[in-house]
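Note that this complex is displayed minus one protein chain, with the remaining chains in position.
As written, the chain order gives the labels A and B, with residue 1 at the start of each chain.
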Amino acid sequence: MLIFEKSSTGRRATAQAPLQQADMEGIPAQFLRRQSASMPEVSEMQVVRHYTQLSQKNFSIDTHFYPLGSCTMKYNPRASNSLASLPGFLARHPLAPETHSQGFMGCMYDLQEMLKEATGMFAVSLSPAAGAQGEFAGVAMIRAYHDARGDDARNEILAPDAAHGTNPASAVMCGYKVREIPTGADGDIDVEALKGVLGSQTAGIMLTNPSTVGVFERRIKEIAGLVHEAGGLLYYDGANLNAILGKVRPGDMGFDVIHMNLHKTFSTPHGGGGPGAGPVGVSERLEPYLPVPMVAQDGEDYVWLTEDNRPESIGRLSAFAGNAGVLLRAYIYARLLGRDGMHRVAEFSTLNANYLLKRLTDVGFDAAFPQRRASHEFILTLKRQARELGVNTMDFAKRLLDFGVHAPTTYFPLLVPECLLIEPTETEAQDELDRFVDVMTTILQEAQNDPEKVKSAPHDLPVRRLDDVRAARDLDLAWRSRAKGER
Amino acid sequence: MPFIPHTEADIQAMLATIGAPDIDALFDEIPPALRCGELEKIPQGMSEMEVGRLMNARARQDGQPLCFIGAGAYDHHIPAAVWQLATRGEFYTSYTPYQAEASQGTLQLLYEFQSMMTALTVMDVSNTSLYDGASALAEAVLMAVRANRKSKSKRILMPRSLHPAYRRVAHSIVRNQGIELVELPFDMESGQTDSLVLEQYAGEDFAALVIPQCNFFGVLESVDELTDWAHTNKMLAIAVANPVALAVLQPPGEWGEQGADICCGEGQPLGAPLASGGPYFGFLTCTQKLVRQMPGRIIGRTLDLDGKTGYTLTLQAREQHIRRSKATSNICTNQGLMVTAATIHMSLLGAEGLERVAAACHANTSKLVKVLSALPGVGPVFKGAVFHERVLRLPLETKDALRSLAAHNVLGGFDLSADYPELGNAVLVCATEMRGDEDIEQYRSKLERVINARIQTPCKLKPDW
């Protein structure tokens, strides 16, 4: 039942609004609303109960194992939330003067410095509000760099065919054409094919390493050399930074620009889809183009760098300073971990992934790249099960939900048929991984003995499989009051 | 090991299963020459208590000055239930609802959010949010250019009275696609978009006219006339609105003869704390006709196998994970948690509560303006009606006045001199429902002292700290 359907005319949560009803003195009637908005009229307790009950229909990290590949669903420390929510941080107006911002700015400056060190980049700007905005900023900087040199005939960005869809979409937002590079049978990029398409039209290449197929791109140095030789720049998509934190740095691999997903690697909450934060780091030659604002140190004081003192910047990407509260949470997490903790992120996420891969292949599942080490995640292909048993990846995913496990990422990357991309993260204990193996084994047995049970899953959730076709054909995107009728 | 559950026995057992001698062996595919060192510049880890001490000190350092700045971020009361509910682990630590059956809580909430935003703006459809108001405007501009298949014009009319940061953000985001934002001046007397200048563009080929309500100066624009003008000249009308103001102001869907085509704005006033500028969320609503041009996640109501109502992500073929280079936007997520808070916030306040908040803000700002205008040399710059912000002229340099006020722990407003030098010594002030009579009196008395000091010492005023 929707909150609107719990509404009764005249009922209100009166404690929440100002007691006095002021009038809109001085505003001519033509500007005023004639009919109140059609909002729920409910009591405070109804609201609390309604949304508490809704929350209980969600799977989340706090309640379920959530091995959603490429999303790094690890434990989100409670301290990050409570300390970022201290009154001084919540009350600070984004346009407060620097005199009243030194505490906040100090945190941001420290975070910039820590991210520089962790990624091996020359400079960092925290302002992009999410990974996709970081990607946009990164490609826009590549363009600004070429344009500033008068090298503006470069109109093409390269990306592997296995790349996340955001990569090509971001490149197009920056006015580039996108050309895809094939992935070889071993999961690495096809370097010969890359050589064939590099040229004076190449603005850059967007890579993830470990790649979206869950393995480390071993010839990265060679690739970097080839792209640089052709005059292009290398973009690092930080989606999989969790796998290498403290082990190898994008700057050392030869990347010119990177974005980080702090909601993944630095464990800020995913919040049902956001907010994230997507800081960007660059090599020295791209430094002038970093998005504003940034924080600098001037003697004892922290100062803002804006359009005024960074004229070559690609500009501002949000009205204020990006998702500041997310950045604070990431900072708190980074301070809790420290240098050793960062090494352990890569170590234990990799240990968990390789352990889980080994156990799952031992019980009869097929790895997509059996000759390769897993990074912090790996791909199973259920092609054989789909062919032999008629039970596909979607069916496995839905059946997992019945066992209280959030499904891994399904059908991505597209080039591996019937795939499950599994990322256990470092915060899961061995017993939880073993339980997952048991559940997968059970479902495999069901698929052999009672395939209908798997194909019609889930059975024990608030709803069964939903009619997506109906949802897209007969669009119902908002509740409308029956009394007032359809618009 | 913070957040790592492994015991030494676990590690050994797991390595034995894998068949690796130690954890380091798991990184054997990384060329040894690339391996990095100790990350020396990153400090050692700290306990929660130590980090708590550090963060408390830093949060205290910024004080909690009495704030009369608005300029796109507004200090409203947030009911206690809002964030207690939003930070429940089931909302806080879930992700994008890819598995609909395991995400009905988030999905239904987002559908309710879409319903509330369409009700508030009186538009047909809403997405589930973008990063913030400024980036939502940039996306609205891109939508308008895509929707204009006839002339394919890439020019947009954008008033100078629109938030300067919004104009900068829109420029940063759309310029690489060859889109031109043409600035419309404002009338120096009313503070509204200058209709005479607008008329010079009649008949020209633009994809859209942007209409802020209210504009950056707090001034109400003649939205009916502007919307009709846009439609007469074959442009889309893009509304940029404050959602709290919408509780009392004419909704964009009813502007002019046909209503605005797209409405966007900053969702922060609906339950997000000021918090240094983010996370907030941008909202975006539009007419049914434009639904397939919309960026971002959209939730639809449908039925499950048993005919039971359920909610799911829909119209995904617009999005980057399917359409890749041809997607409507590169955006992947929404600002889910902020929208969770906003939906709960709107449920608690209801239409009447939001109206009360809006009216209280309007009344407090009117009071502030009246009280301050009694000081010598202080007074409103524009004649036009305002919602909850107003531009005041000061008898001394704005920067100096604000610096002195800040030294008294009063943030006296937003300094307009850098963005609008033509306004002289002007400051944009705002008093929400949170600023009571005593607060207003504090501002008045501090400003009086600053002005008197200035009159007594005609040399350049020095900050008194």
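Throughout what follows, a residue touches a chain if its C-beta (ideal position, glycine included) is under 8 Å from a C-beta of that chain, and two chains touch if they have at least 3 such contacts.
Criterion: contacts and distances are computed from a predicted model.
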*Mind telling me which option in "Nitric-oxide reductase", "Transport permease protein", "phosphoribosylglycinamide formyltransferase 1" or "Glycine cleavage system H protein" is what UniProt lists for the chain we can't see?*
"Glycine cleavage system H protein"
*Chains in view touching the one left out*: A, B
*Out of B:35, B:175, B:323 or B:367, which is the one that touches the chain we can't see?*
B:323
*Return the single residue from B:292, B:399 or B:449 that touches the missing chain.*
B:292
*In the whole complex, what residues of chain B lie against the chain that is missing from view?*
149-150, 292, 316-317, 322-323, 326
_For chain A, residues in touch with the removed chain_ = 468-469, 471-473
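Methods note: only the chains that are shown with their structure count from here on.
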*asked:* Counting only Cα atoms for the centres, state how far chain A is from chain B in Å.
replied: 21
